[in-house]
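A single protein chain has been omitted from the complex, and every remaining protein chain is retained in its original position.
When the chains are written out, they are named A, B and C in that same order, and each has its own residue count from 1.
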Amino acid sequence: MLLPVETATNVLTTRFLAIRTQTEAICQPLQPEDTVVQPIVDVSPPKWHLAHTTWFFETFILQPHQPDYAVFHPKYNYLFNSYYNSIGSRVLRNQRGTLTRPNLQEVYQYRAYVNEQMQEFLTKASAEKLAEIAPVFELGLQHEQQHQELLITDIKYILSTNPLLPAYLPKQTKTVYSEALKPEMLPVKGGIHEIGYPGTDFCFDNELGVHKVYVDDFKIMNRLVTNGEYLEFMQAGGYEDFRHWLGEGFELAKTEHWQAPLYWVQHEDKWQHFTLHGLEEIDLHAPVTHISFYEANAYATWAGKRLLTEFEWEIACKQFHPDPANGNFLESKNFGTLPAKNTEGCAQLLGDLWEWTYSAYHPYPNYSKAPGALGEYNGKFMINQMVLRGGSCATPQSHIRPTYRNFFHPDKRWQFTGIRLAE
Amino acid sequence: MLLPVETATNVLTTRFLAIRTQTEAICQPLQPEDTVVQPIVDVSPPKWHLAHTTWFFETFILQPHQPDYAVFHPKYNYLFNSYYNSIGSRVLRNQRGTLTRPNLQEVYQYRAYVNEQMQEFLTKASAEKLAEIAPVFELGLQHEQQHQELLITDIKYILSTNPLLPAYLPKQTKTVYSEALKPEMLPVKGGIHEIGYPGTDFCFDNELGVHKVYVDDFKIMNRLVTNGEYLEFMQAGGYEDFRHWLGEGFELAKTEHWQAPLYWVQHEDKWQHFTLHGLEEIDLHAPVTHISFYEANAYATWAGKRLLTEFEWEIACKQFHPDPANGNFLESKNFGTLPAKNTEGCAQLLGDLWEWTYSAYHPYPNYSKAPGALGEYNGKFMINQMVLRGGSCATPQSHIRPTYRNFFHPDKRWQFTGIRLAE
Amino acid sequence: MLLPVETATNVLTTRFLAIRTQTEAICQPLQPEDTVVQPIVDVSPPKWHLAHTTWFFETFILQPHQPDYAVFHPKYNYLFNSYYNSIGSRVLRNQRGTLTRPNLQEVYQYRAYVNEQMQEFLTKASAEKLAEIAPVFELGLQHEQQHQELLITDIKYILSTNPLLPAYLPKQTKTVYSEALKPEMLPVKGGIHEIGYPGTDFCFDNELGVHKVYVDDFKIMNRLVTNGEYLEFMQAGGYEDFRHWLGEGFELAKTEHWQAPLYWVQHEDKWQHFTLHGLEEIDLHAPVTHISFYEANAYATWAGKRLLTEFEWEIACKQFHPDPANGNFLESKNFGTLPAKNTEGCAQLLGDLWEWTYSAYHPYPNYSKAPGALGEYNGKFMINQMVLRGGSCATPQSHIRPTYRNFFHPDKRWQFTGIRLAE
Partner (left out) sequence: MLLPVETATNVLTTRFLAIRTQTEAICQPLQPEDTVVQPIVDVSPPKWHLAHTTWFFETFILQPHQPDYAVFHPKYNYLFNSYYNSIGSRVLRNQRGTLTRPNLQEVYQYRAYVNEQMQEFLTKASAEKLAEIAPVFELGLQHEQQHQELLITDIKYILSTNPLLPAYLPKQTKTVYSEALKPEMLPVKGGIHEIGYPGTDFCFDNELGVHKVYVDDFKIMNRLVTNGEYLEFMQAGGYEDFRHWLGEGFELAKTEHWQAPLYWVQHEDKWQHFTLHGLEEIDLHAPVTHISFYEANAYATWAGKRLLTEFEWEIACKQFHPDPANGNFLESKNFGTLPAKNTEGCAQLLGDLWEWTYSAYHPYPNYSKAPGALGEYNGKFMINQMVLRGGSCATPQSHIRPTYRNFFHPDKRWQFTGIRLAE
């Protein structure tokens, strides 16, 4: 069913502008210099994120669908294509941090131009045209939300490399809990379950191929592992004892001299950590974050437990916490973790931290790539990465679902990642 | 139930000597110089394999169980420990090819010494002692069989790097089939299946944790993909078209200039390949081998099919071909692939080639590592590798089972790997 | 003899401010984003140059000599120390491009603060104090002039990596010569010559140890090698023929796919080059620049000539062109090379381009390092580098002398380097 054009246009325009504005709000505290650099290949310059999300709408909506559309600049496709081979050659990913031009102001002009053109397009498009572009339009919005999360984590990394340890924002007051939620292993009933997104709203192609999975009964911890618990692992020599570790993880930890999560620094025998509010004391009751899959798995082994599979996680989430309302998300503006609230059931499943699962990021049965460039969105990454579930304090709340599959290589630490135990 | 000591001793000794002798028979065609080098880190020098398999019995049987056992040489533990952190420090893996001493003759003396000591130990051990050491003794034999396969593949690689292209052995006559078995997609019934080794004989710990898995109905091709079929992929520009490839695979193929399987060389517009019998014409009807997971998956995508999961493969193997008898194994002495015979059912499941599956090598539910050093045998590798199934023309026949899980990183090509399609 | 304090102060202050202002004038056309990045390790961010030259005065004048001096920021020593081990730990050289803070405006505040403090110091200092700090004060000014040149070459490199090919400045009209000066080999008389700086004004320690050198009679070309001449070398297959090249140079040229000088790009069979005014036609009569020592030497070999030694160069310069007046220097604001004027004698010796000599950068006899941190200024670089002579179009005119020894590794191309032939 098609919405009346005018209504549809209003809904789409409002949502479009809300998300576009949110991206710029994230960058508002930055100085132009902050938006240029790429200290490691994983981290893209904020200026690049601002332009690349704009390029998406220009390339996949305006160019094919807006008659006589004039691109803002003929070389921006080369500059701001991320990884779409179908769309032609591009700046190498590891060279993004050398591009000083267009400068930040020009990138904002690019955003304004595309925003205007999009508004005009949405206003003038027929109901059929709106229906035709709906999937890619929605993908563009979801894509921009993904980059909102990356902006937060990339800004954190960029500022962290600076010996001046600058804060992104001054700290807001936040609720302090007097103690951590007591850990408890909650039973979940096994059997055959349906996995994958069953609805008709937007989801990514990697959630499709709804299919049956059999799992045994299992137990899941009622909250994430805390900084205090992780510190015990560290103090018990966890980083030195190969028996807890996967081989490649242990070698990497040695090579990289890992002794603690990323952003932790030891100062006169006391651990602190760099946050988006600058250097801070560690809250022992808040969940530990910025750990790799290797560390998550080593911790679980040391604790005599294990990580969940992505299927177990999805089953538990659908049972305990299918709705993201009230979670610790981007909109909460904590820009970091909070201790688990003393809720019934299972805390922190949606929001707070992406939870490493012991599942490789592979296609579901019957997975099929979209044709054309957008087929490169997810499918080509389905090797050598692990699935993370649940969203984080940097994820927009409207972006997450119990079936959402995020994925990173097992050595990555700069995302808001966490540990949930099972047995 | 314990066997009468004498009988048990005879059985064990006979089997021990048969496997030990087989290892030396594999190395018999080599010259001392061939046994020293390590052209890439994956490939170990044959001399090292000969010593390392011997070290296993010395370290895990003779030293702990034979009273007053005198080690053959006090530094051999340091030299021939492969990756057991529990057993102490060792020569770095990438330095194995610098060790010219002990020389080949001394390594054979080491083997003879340990063989004698093992025979004496088996002869004198009580029934209780035999029962106690039985698991690790059997593991030692299975371990040596694994190294027999590695000897074949490593020898092939070593000889292949030599511009003289020396043959390992002259070619035996082998049956020639006038044409390839016609490809057919055989249906397999889905539902809940039991996965893992259900018996009481030896299996590796990674096959345990028998558990239920649900799969949908699927179809499996009745033979492996042939050289002729793979050549069509090559000629259709398969190595140049990113759409068929996983992203990391395509980048690697570009960086490494892959244009064909490993060992294929183009000579005046005609492809040949290096084999253990020297340079040979390519048999278009024989299965294609020495391809990475990336190539296997790209081929399957191009062909409009997919690879199997390891669960589907195991279900199909148990149904079509549970018994390795009559397969193309090490004992067949083909040292290479053969065209599929025109059998009923599904050809080449056991033997010929290890089949890449689209399953990551992860622990089964309820997997538990053995305590002590042998816990390092399998568990610590359970990340970043893909499962291969079915054994190859370099695998000893008595070493394989339908539940056997082999594993390599998705970029590896020097093993006898192959492609089976599903849909 | 000490100058009257007031006069001395005025002279020093005037010179100090002139040089400090000149540095900022160089950066004036840049946008904040341009001043942050470090596309290769050789190239430092302009913001870093601005701060590091300031740090020099703070560290070597104000901190030791100005009582109660308060450093502008306690961490700036860590951030802006370049390579002085004596002064403590510092940001790794290859991490300069990750520092977004202090931002450009804060760096200018730092400059203003130190400038004020320096003026106050110079005003209040006694004649004895002025005499005491005179050498390091002068070194600070010369040091800043060196960074002025580096600013020009680093800005050029930074802009060149941008696919938008932005100009640093629009082009000024420049004199056009209808043809190149006809090449001529000018004879120079050999024998024993004095080498090194003989005067009492400022020179670097690497010019000292005035000493005798014997050279045979030789001939020197009356101008630098032109783009047109170099193009002949290219078109004759010069980059492909190993016979002209030093072994390590040829291997590097192959690995890096060198086909032309740095910044040359081929567009529809026509060579252009990126300049500080953007992409331009190549002036065949202007000297070729941005070539490595390897290319300079390969060209000379191909041309049947050779490069000069640094001693021959110095002898010739003292004879033909001891005075930098009227050369093509930074102050000429050409920011690039010009064809040789039809002068008497030997053109382009001072200014235009640094001329690669076939002399390693080693200490002169009786060379002695200064005590303390400033001993690290030159001495520790006296290995693996080649001497360049004469200054370039990016060198401040007052900075150069016939005895001046510049030095770079033989593979470097981003400086304004050129070729002069001898026989």
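Keep this in mind: contacts are C-beta pairs under 8 Å (C-beta built on N, C-alpha and C of every residue); 3 or more make two chains touch, one makes a residue touch a chain.
Fair warning: this is a prediction, and the values are worked out from it, not measured in the lab.
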item: Chains in view that touch the one left out, judged over the entire complex; value: B, C
item: Touch with the omitted chain, as defined above, among B:T21, B:Q63 or B:T98; value: B:T98
item: In chain B, positions touching the absent partner; value: 31-37, 39, 47, 75, 78-79, 91, 95, 97-104, 158-159, 161-164, 166
item: Absent-chain interface as seen on chain C, which is shown; value: 83, 85-86, 192, 211-216, 242-243, 245-250, 293-294, 358-360, 362-363, 365-366, 375-376, 380-384, 410
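Throughout what follows, only the chains that are shown with their structure count from here on.
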item: Inter-centroid spacing, chain C versus chain A (mean Cα positions, whole Å); value: 47
item: Intercentroid distance (Cα basis), chain C paired with chain B, Å; value: 60
item: Per-residue overlap in chain A, given as positions that touch at least 2 other chains; value: none
